[in-house]
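Notes for the one structure printed next.
Here the complex is missing one protein chain, while the rest keep their positions.
Order as written gives the chain letters A and B; numbering starts at 1 within each chain.
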Amino acid sequence: MIYREAGQFKTSYLEDGQIFPIRQDRIAVALLLLIAFVVIPLAATPYFFSAILIPFLILSLAALGLNILTGYAGQLSLGTAAFMAVGAFASYNFMLRVEGMPVLLAFVLGGICAAAVGIVFGLPSLRIRGFYLAASTLATQFFVVWCLTKVPWFTNYSSSGVITAQQVEILGFTFDTPARKYLLVLSIVCLLALAAKNMVRSTVGRSWMAVRDMDVAAEVIGFRLMRTKLTAFAVSSFYCGVAGALYAYCYLGTVEPEAYNLDLSFRILFMIIIGGVGSILGSFLGAGFIVLLPILLSFIVHATGLPNQVTSNLELMVFGALIIFFLIVEPHGLARLWQIGKEKLRLWPFPH
Amino acid sequence: MQFFFEVLIAGLLSGVMYALVALGFVLIFKASGVFNFAQGAMVFLAALTVAGLKDEFGLSLWAAIPVAMVVMIALGFLTERVVLRPLVNQHDITLFMATIGLTFFLEGLAQLVWGSNVRKLELGIEDVPFEAIMESTGMLVSQFDVVAALICGALVAVLALIFNKTKIGRALRAVADDHQAALSVGIPLQHVWGVVWAVAGIVALVAGLLWGARNGVQFALTFVALKALPVLILGGFTSVPGAIVGGLIIGASEKLAEVFIGPYVGGGIEGWFPYVLALVFLLVRPEGLFGEKIIRRI
Partner (left out) sequence: MKRHITRLLAGTVVAAATAITSITASAQEQFVPLLSYRVGPYASGGSGIFGGVIDYFNLVNAQGGINGVKITWEECETEYNAARGVECYERLKKKGGGATVVEPLSTGIAYGILDRVAVDKVPMTTMGYGRSDAANGKVFPYVFPLITNYWNQAAGMIKYLGEQAGGMDKLKGKKIVHLYHDSAYGKEPFPVFEAYEKQLGFQLIKIPVAHPGNEQNSQWLQIRRENPDYVILWGWGVMNAVAIKTAARVGYPREKMLGVWWAGSEEDVIPAGDAAKGYSTMTFNTPGNYPVLDEIRKKVYGAGKGNLADRDRIGSVYHMRGITAAILWTEAIRKAQDKYGKGKVMTGEQVRWGLENLNLDDKRLRELGALGMLPPVKTSCEDHEGSGAVKVQTWDGKAWKAVTPNWVIGDRAMIRRMVEESSAKYAAEKKITPACLPG
């Protein structure tokens, strides 16, 4: 009985509909936000910002996007990086070609472009399911990267075929240091995560879940399949698009279309599977796992003093083995593990 | 016109090479419903084992192949024991993820044991055109491709025989049809899965030898899996003939598209064209050409 929520009664619909109905959860989240917004910017070193926290947050956002599609609407996709690329290249072109374009609006427009592409490539999902759909979303991946390489207009006729993100400036304030970029990314991610959390609790989210659980049944009880699936694709792609734009503007700076390759798509898929399919929290946990674990491993393996030939390969092997291990321990991902942990704390010291 | 046929034949023969990789996927998916992402890594590991044994231990090709075969069979059974058995009855996507973990493990293992050098693998089959065909029609048909096609055909024939005529083959088909029904009539599910993974390992070895002879034995062998995916979705995940027919269709149309459509759009379309083609097929037949029809009930 480390903590308990007995005695908290909900006396109005408003209270019943809260995101975090339990007081302890509210405190925990508030604390977490406090740490993220205040403590970390004061305490962390630039290394933490630009090598760990920023990529972690951006990839969490992308994972969140994919989780909406895969976890909530049940459509497996391997084209996440392509939507990110669309978001990044669209934002770049809006910034470049429209005089005085506010950068946040460019991100949003980039996301909307990605959503449009998502709708087009989501159309086959009306007929195709499961791994067939997953493999055919690879078409998106290869086609988009091919397009961005092939059409020089997208990269402003750069001879190296790369785009260089413009400076991020909002209302005269320049986000140039790692800490500032971190705060910008954090704010955007928090905002979008909140929106996602609310979306999945609303009619839209419930219709997605109905389609996920059994689309034929959902159709029978009156959900319009086409609209439901396509909104899932659009929303998911929007999230990925914004994440892609942030990846270019707040992380890499100069990117080539190749930066958004199949590898990245797969990494984001790993994140949601490891973190927990159909869980907002899982997207973050999974991103943490996939971003942090290799870094941690490389620190540990490095400390052994073995030659690099060995350590590099060992890193990869341990990483693979750990993925398998975690799946065996908890096939439903880290989010489920977290839930079990909470459950245990609540019951402690009793087993049931 | 002659050029058209030349491209067509080259495409069909490339398609056979794709089918060879796709075959490994099909076997495992059919019997256990696992989408085995590690197939590419298995191809790499198998080829590297053969090449490594040749280079480092001075074994001849014909001595190295059986050793590699043993390695792949052991790997198959081990995978079943360590990875799959604890994950029985889990969601598809979890099993898929587990095979990704396996991929990382195998890639690291292969390079840890054998080093990262690029190796050469000579099978003694020359990759030159048939003179006779060249002279009579002016068309170019590679000897290597024809041999590869023959090997692939033989492999499929052997697999078909095993599936249809042996006891273990019948057990395999039973498991493929329905896990629980198979279990209830006393078929040892786990043993059967071990066998399937071992067979897939041998298929990976054959693919690794042929692709390795063509590309050199290097990490890029793992990429051949990408060539096999459109073949799979076109032919159906669960059909051995589907893999062959899908391979032929993908190979031929991809080459024809690159040569005849490519120049108008800037070329390099081979990367995505097969996927789009497969997608179009899927819109008509959502379970692939030869896949089992999925009947969905509420």
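Note that a residue touches a chain if its C-beta (ideal position, glycine included) is under 8 Å from a C-beta of that chain, and two chains touch if they have at least 3 such contacts.
Values in this document were obtained by computation on a predicted structure and should not be read as measured data.
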(request) In the full assembly, spell out which visible chains the left-out chain is touching. (result) A, B
(message) Touch as defined at the start, partner being the missing chain; which of A:255, A:272, A:285 or A:327 qualifies?
(response) A:255
(message) In the whole complex, not just what's shown, which of B:114, B:163 or B:193 touches the removed chain?
(response) B:114
(message) Can you tell me which of B:33, B:216 or B:241 touches the chain that was removed from the display?
(response) B:216
(message) Applying the definition given at the start, please give the residues of subunit B touching the unseen chain.
(response) 3, 6-7, 10-11, 13-14, 17, 52-53, 56-57, 107-108, 111, 113-122, 127-129, 140, 142, 144, 211, 214-224, 227, 254-255, 258-259, 262, 266-272
(message) Tell me which stretches of subunit A touch the chain missing from the display.
(response) 46-47, 50-52, 55, 96, 142, 146, 149, 156, 158-162, 164, 166-167, 251-259, 263, 294-295, 298, 305-313, 315-316
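The rule we apply is simple: only the chains that are shown with their structure count from here on.
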(message) Need the CA-centroid distance for the pair subunit A / subunit B, whole Å please.
(response) 32
(request) In the complex, go through subunit A and note every residue touching subunit B. (result) 76, 124, 127-132, 135-136, 138-139, 142-143, 146, 149-150, 214, 216-217, 220, 262, 266, 270, 273-274, 277, 309-310, 313-317, 319-324, 327-328, 331-332
(request) Note which residues of subunit B are touching subunit A in the complex, please. (result) 35, 82-83, 86-87, 90-94, 96-98, 100-109, 111-112, 115-116, 226, 229-230, 232-233, 237, 265-266, 268-269, 271-272, 275-276, 278-279, 282-283, 286-288, 294, 296-298
